[in-house]
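Excluded from the complex is one protein chain; the other protein chains are retained at their positions.
Here the chain labels run A, B and C in written order, and each chain numbers its own residues starting at 1.
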Amino acid sequence: MAFKSVLTFRSSPEKEGHSRAELAARYIECRKQTEALAAPLTAEDQMVQSSSEASPAKWHQAHTTWFFETFILSPHLPGYRTFDQRFRDLFNSYYNAVGQQPEKALRSTFSRPTLDDVCKFRRNVDEQIAVLLGSDHSSEVLELVELGINHEQQHQELLVTDIKHAFWSNPLRPAYQQNRSATDLAAPSQKAETHAGGLIEVGANGSAFHFDNEAPRHKVFVQPFRFATRPATCGEYLAFMDDRGYERPELWLSDGWKAVLAHGWKAPLYWEKHDKEWLHFTCSGMRKVEEPEPVCHVSYYEADAFARWAGARLTTEFEWELVAAQAQVEGNLLEQGRFHPAPAQGGDDPLQLFGDVWEWTASAYLPYPGFKAAAGALGEYNGKFMSGQMVLRGGSCSTPRSHIRATYRNFFPPETRWQFSGIRLADDSL
Amino acid sequence: MAFKSVLTFRSSPEKEGHSRAELAARYIECRKQTEALAAPLTAEDQMVQSSSEASPAKWHQAHTTWFFETFILSPHLPGYRTFDQRFRDLFNSYYNAVGQQPEKALRSTFSRPTLDDVCKFRRNVDEQIAVLLGSDHSSEVLELVELGINHEQQHQELLVTDIKHAFWSNPLRPAYQQNRSATDLAAPSQKAETHAGGLIEVGANGSAFHFDNEAPRHKVFVQPFRFATRPATCGEYLAFMDDRGYERPELWLSDGWKAVLAHGWKAPLYWEKHDKEWLHFTCSGMRKVEEPEPVCHVSYYEADAFARWAGARLTTEFEWELVAAQAQVEGNLLEQGRFHPAPAQGGDDPLQLFGDVWEWTASAYLPYPGFKAAAGALGEYNGKFMSGQMVLRGGSCSTPRSHIRATYRNFFPPETRWQFSGIRLADDSL
Amino acid sequence: MAFKSVLTFRSSPEKEGHSRAELAARYIECRKQTEALAAPLTAEDQMVQSSSEASPAKWHQAHTTWFFETFILSPHLPGYRTFDQRFRDLFNSYYNAVGQQPEKALRSTFSRPTLDDVCKFRRNVDEQIAVLLGSDHSSEVLELVELGINHEQQHQELLVTDIKHAFWSNPLRPAYQQNRSATDLAAPSQKAETHAGGLIEVGANGSAFHFDNEAPRHKVFVQPFRFATRPATCGEYLAFMDDRGYERPELWLSDGWKAVLAHGWKAPLYWEKHDKEWLHFTCSGMRKVEEPEPVCHVSYYEADAFARWAGARLTTEFEWELVAAQAQVEGNLLEQGRFHPAPAQGGDDPLQLFGDVWEWTASAYLPYPGFKAAAGALGEYNGKFMSGQMVLRGGSCSTPRSHIRATYRNFFPPETRWQFSGIRLADDSL
Partner (left out) sequence: MAFKSVLTFRSSPEKEGHSRAELAARYIECRKQTEALAAPLTAEDQMVQSSSEASPAKWHQAHTTWFFETFILSPHLPGYRTFDQRFRDLFNSYYNAVGQQPEKALRSTFSRPTLDDVCKFRRNVDEQIAVLLGSDHSSEVLELVELGINHEQQHQELLVTDIKHAFWSNPLRPAYQQNRSATDLAAPSQKAETHAGGLIEVGANGSAFHFDNEAPRHKVFVQPFRFATRPATCGEYLAFMDDRGYERPELWLSDGWKAVLAHGWKAPLYWEKHDKEWLHFTCSGMRKVEEPEPVCHVSYYEADAFARWAGARLTTEFEWELVAAQAQVEGNLLEQGRFHPAPAQGGDDPLQLFGDVWEWTASAYLPYPGFKAAAGALGEYNGKFMSGQMVLRGGSCSTPRSHIRATYRNFFPPETRWQFSGIRLADDSL
């Protein structure tokens, strides 16, 4: 089977503590998490697709279920009867090997199946996955369920960022949740720690779940570097704006400057100036921009220009990983339910490596040495996107805690702004 | 008041039989009609906006209500309290004089207000219109209510054509209604009647409701002409297609040929060839193309090319009106509930002037001599669209019976195909 | 032969004074005129194509020659040998019946043939036309040569408007000719003459050359109207601009307002504000806008908005023709060599019907009753453009005197601004 190289469990899942019972429990937890995220939304809310980057919440609920049906139940559960034959194409996102897909923009027309039908689809697949996990002990099935959970977690984050964009697009500006003010509006000052670098190893080794793009683990040489102790804040970004950051081409990459002119960018996405005050749209509605909060919803171009303005640069993905490999995976993640970055709190530096905001790196998204995409449909998961995108690291306030790790590589085109994407400065240490 | 010239009741509405009681009854009937059309649709269905030409059904329900609130209740009902202040901009379509409007494409993001809220908005406005009609005897109010009813009838037709497009866009191809087969699948053969023309009068005179673009009534000189006894059928159109109609530039206007190449047109909208059979999407789902049915969902360019291929031309709007002025307003209209054109049935020629399909004319949509748009917002109703569009006449299977008349001028850009638009041939009589 | 209905000489050309000798002389004169217009231009200048509407001067010189070769020499001169086989496709503009055409945008890549080669092509065709006119007495050949001359005259005007645009696009802003100041910078005040209208005849009758789109002559009924005694001036247009004409949507057609927003129009094409003074680019370079000069380089939308602002409307093409039928064809035309409109001078009203600026009419460009396009390639001359365009009347400062007449119908899409297009006001007479 081709999926091996995608999952790359090297040792027995059982031994690694991924017992079937635990996996079944995590499956249920994951599915409930998705539904909890959708709970504040009406059936109508779950129809909205407000940009070509986003998808409707109902589609996220259906597509994640389709993944379990298509890649696990259909090939592995004897006698499994497809819930609805027509869903095979309808909820395919981009897997050419599975068959046709509707154009992405059409997802907003999927009033049928109704949300009720999609919920039935979810329950049916949940029941059958339970049956499968009760009967099939093969590591392949366990690995695939693990992959399906991780896949659904990615869509949980997208569900949040997509509904945020949807509600922002609606002139009524409804809120996704009640206002949750940050409790501690101050942030430690920005500092730079020096790291020695050297010939290090990066990437995932085989003992736990990871995506194929995190492997193979391999050596890289890293020059000495300085690394910011926390992400850049709104206050620091306002200083860049006040210093005419959006008007000075010398601060920008050529493509970035074109984007500034083409889109009329004058501030991060969701920011609006009312009278003399900057507000931004959050999952709790319009709110004052708080200076100590990490800045987010900036593109790679803005992150890069800010860094140049600051006399620094962005971190590389390997510098980031070298630092993060020493840190605990904890922070302002999905489970906190804030869906908004919070000011850094005192503690051991560096702060906020995980959660709050994805950190744009200066690294293009490329395969690691020795990477080969899997054969078949699941080989389309990551490898085919390895051009024209930049790596982000660390997860955000909408990333599930069990989903993120030091070796995790997220990636988006450099113009992307609707994710919770922020800025970690670095520099060469001379 | 500026609205006079829009409405152009010249005599007292009372005397013309438009008593307040009758008007109130027609108001209620109209509002119920809209809701009956929306009844087969889920709240999710009513969110879909599948093209830049169309709007969601929920939006149609809200916007027609907004019209009554904005132009009647707010200025004329003492003490009227706006249902929701935010709707004033939200459900404005294109009236610059009323204020800002959201970009049309954003209508698909209006998950809030919910359908329930829109229904409450409808009921509230209905109650207040009843109060107003019970207390205000001014002809201005009566005229405005009349205008509001006619406005809502236009949106009833759009609601049908828009949901047809929405369901066609969904790969599942749901049906709006149960299949209603045509009962009599034969059509009389096409003939041409000769008319003498001469110096005639066209346009609406003041004694009954009409839109401003139908007036003033005025003289035009019409040459002798020949006029087809019924619209062109699918069978006739198939002959055009079989004769390589879509491949011969000499049959097309230059802009039409560009449209053929740009869009890859090979058949009317909604047509698909399965094996060797032509099917088309209807309000009752996918169905075989029946040769005796009037062809519809063709652009002006296709109608014009078909006419050239047939050695004829399209009728002008004045030839059409001259003929239709003698006919009864009856036919396959909205109230029949077919939402699909039916084969012509024997009877006095010409057939199917009203209902079935709108008939593209060879006339550009321009003001009549002496036309002046009203001042203020309602002056934006028709006049500002008088460029780049062609006139259609006669109503379709989705036009309310009380909405259509011989002087009625519909208009669309020549590329338009999602309306029930068909072909009436004519020619010069030499 | 199919060309008959294009040319519609009804009587013998000889009897009408179009003797062969005279025609041969006019042919030579026309060809020399083209070359005189190109004389100030380098070979490099003649390469420039600065917009999708325009063509390079060299192309105009070649295409007009191609017309004579393709439609006259090849079919009618026995033993004629094509100058260069490859030119048949290369210099075809839009005649699908003749064969393939290069995309219009490619004309800027035709560095080969060189200008020298094109001049040889011209001389060769000139010699052969002389041979043909010396030997072939058929009225068909005479009619075709007449058509070819008229065709080349159209391209003379385009050569001027296209090189004006080309030089304006070059940041160096070279001048096409030496500065020719207007001698008399004052204009009579604007007045409106009343005309009774009635059942009149318009269109060309058969006794002299005209294009197919001017025929058949036919009856139309015209309401009483008022007609401005001269075109609107720059001074009047500045008053519209100063009254925020470009900022008030209520003055504009819906499509016009979209064009204002999409293109950021704030003034006519070629106008620029330097400090507090308006300048515009002319064939003599940048020059102060003179208030008494007729305003030009406005789109139909701007002409229409200006008229609405002025409490008037544009003239219809039939009103215009009714008035112009009484006037002499004289004015500031190509032969004056000014290539710029001049202030109206006293005289019998109405003034400046011919020359100075084309006058946008309120009439869509549609076929006259009984119009049939010719079969074959020459049938593509006019008829296939009869959608989406508005009629202009009267010729401009770049129209040859022998080319224009009261029945002449020019036509352009409503956004067009690079022609010398101006404004003649009219109104209903109540």
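One rule holds for everything that comes next: a contact is a pair of C-beta atoms (placed from the backbone, for glycine too) under 8 Å apart; a residue touches a chain by one contact, two chains touch by 3 or more.
Computed from a predicted structure; not experimentally measured.
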Shown chains in contact with the undisplayed one are A, C
Touching the absent chain in the whole complex: find that residue among C:124, C:169, C:205 or C:284.
C:169
Specify the residue from the set A:267, A:362, A:406 or A:423 that touches the hidden chain.
A:362
Looking at the full complex, which residue from C:34, C:50 or C:299 touches the chain that isn't shown here?
C:50
Which is it among C:19, C:109 or C:194 that touches the chain not included here?
C:109
Chain C residues that touch the omitted chain in the full complex:
42-50, 58, 86, 89-90, 102, 106, 108-115, 166, 169-172, 174
Against the hidden chain, chain A presents residues 94, 96-97, 199, 218-221, 223, 249-250, 252-257, 300-301, 304, 313, 362-364, 366-367, 369-370, 379-380, 384-388, 390, 414, 428, 430
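Operating definition for what follows: only the chains that are shown with their structure count from here on.
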Using mean CA coordinates as chain centres, what's the gap between chain A and chain C in Å?
59
Which whole number of Å gives the spacing of the CA centres of chain A and chain B?
47
Report the inter-centroid distance (CA atoms only) between chain B and chain C in whole Å.
38
Multi-chain contact sites of chain A, meaning residues that touch two or more partners:
none
